[in-house]
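Notes for the one structure printed next.
Apart from one protein chain that is not included, each protein chain of the complex appears where it belongs.
Up next, chain A:
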Amino acid sequence: MITVDGLSVAYQGVAVVHDVSFSIAPGRTYGLVGESGSGKTTLGRALGRHLPSGGAVTAGRIEVDGADVLALPPRELRAWRASALAVVHQEAGSALDPTMRVGAQLAEALRIQGRPRGDVTGLLAKVRLPGEVARRYPHQLSGGQQQRVVIAAALAGRPRLLVLDEPTSGLDATVEREILNLIWALRAEIGAAIVLISHDLALVGRLCDDVGVLYAGRLVEEGPAARVLSEPRHPYTRALLDSAPRIGAERAHRGHDVTPLLEVRGLTRAYGKTKVLDDVSLAIGRGEIVGLVGESGSGKTTLARAVAGLGRRGGGAITLDGAELPTEVGRRDPATRRRISMVFQDPDASLNPSHTVRTILTRALGDGGGVAELAALAALEPHLLDVRPSRLSGGQKQRVAIARAFAGRPDLIVCDEPVSALDVSVQAGVLRTLADQQARTGVSYLFISHDLAVVYQLADRVVVMSGGRIVEEGPAERILREPRHPYTIGLLRAAGHEPSQRRRHVH
């Protein structure tokens, strides 16, 4: 039995978690939901009494099976961690020592439990990994495999409390589904109280018995998952549910010009012997929003980069208004270059940290005029113009990137996962800005996302890629609600959407 009673946590005197109380019975799963900054990760770290430096519990108790965790002296704390606690962090890749083989790391976890090295194979089998994985180094595994290894390490003992902190962030929908299924399957066997921390309300709703919603460090709502998701009582929970895009939700129907703006014909790209794009052909109409979906490695980013003139050379042709575009952006003349711009997933990497927002936008405009108007287009508040990107939130940074993309009055903007790193409520605002600007300027988007619901909300047409090929394409409504290709159906199922079978023919 885990009991958290009146817990408050502060960083350097600033309170980030206020008076949080909840309890979890063994074998039950408790979901902690909140957006970034809500204090959910801090809370998760406090449960293992492992706050980053500067952080301290200022009030409250944490009791795990009768042990008062916060009062344990160092030696007993270590013993308690070894025997009763298991933590699975986000980004499994970094939770594994890059210089040690997987087997050695699992053996270490086993040794703490007093178990022999030989149990490594059994541990790997438990998380459905072949024994030969033990000889690999972490970087030789995929993200999903790495997370399985971390889960295996967590299973070395018999934890009473298992903390899963965003265990599937950064993983593909299909892999996420596999990992969650694994956790689900092991749940009964572990018999531990499980805390699942996530920003994804829908995911928590599917997996957890109870849900607690954190907002600004306070638990604003708590209750059985089914109840919280269907009849939220707190306005924040309701807003969170409403801002999450949903397939099948009401979407604006808009017409667009059918004259093709950009045409891609027979595009082929390869890394060594691996074909990442295999004879891909695609057309984007003027003013059309084309959603591009697929798992990582499906070639969607390579395709987007090829359109923008980045990346390596290969076969095929790209034409803009009928005129063929040189493969490399450096060979395109400045006027042509301005017609296609790009918004990247990570604005931290694409905005120069030493320039103010004003400098970034002025440079993009070239002639220097209209910075304020440009910022206004992307709903960027004027007082943010004179700060550097490091002072901005993720959503504000992405708005700067969007404003910059519009600076050259482009005909086409390639958006590569532009909202994937953002919280749901911020995401909703950025998506609205993208839609508004499209309607105002008549620009076309090539919109890449792994989030099918986001694509559903924004795109007119959807293109599904797998293994470097386009496997299905058509109107967003049709593809995402009545998919025909098994791959698309799998993709939708993995994301927790049960596609309608209405128009599928049974042979």
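The rule we apply is simple: contacts are C-beta pairs under 8 Å (C-beta built on N, C-alpha and C of every residue); 3 or more make two chains touch, one makes a residue touch a chain; residues count from 1.
The criterion applied here is as follows: contacts and distances are computed from a predicted model.
Enquirer: Which listed name, "L-serine dehydratase", "RNA polymerase sigma-70 factor", "MBOAT family protein" or "ABC transporter permease", is the one UniProt assigns to the chain that has been left out?
Expert: Per the UniProt record, that chain is "ABC transporter permease".
Enquirer: Of A:1, A:67, A:100 or A:283, which one is in contact with the hidden chain?
Expert: A:100
Enquirer: Hey, which of A:79, A:258 or A:317 is the one touching the hidden chain?
Expert: A:79
Enquirer: Out of A:62, A:87, A:430 or A:446, which residue would touch the omitted chain in the full complex?
Expert: Considering the complete complex, A:87 is the one touching the chain left out.
Enquirer: Which of these touches the unseen chain: A:153, A:267, A:392 or A:431?
Expert: A:153
Enquirer: Which of A:108, A:209 or A:482 touches the chain that is not shown?
Expert: Per the contact definition at the top, the residue touching the missing chain is A:108.
Enquirer: Considering the entire assembly, which residues of chain A contact the chain that has been omitted?
Expert: Touching the missing chain: residues 48, 50, 78-79, 81-83, 85, 87, 89, 91, 94-100, 108-109, 112, 137, 139-140, 150, 153, 156.
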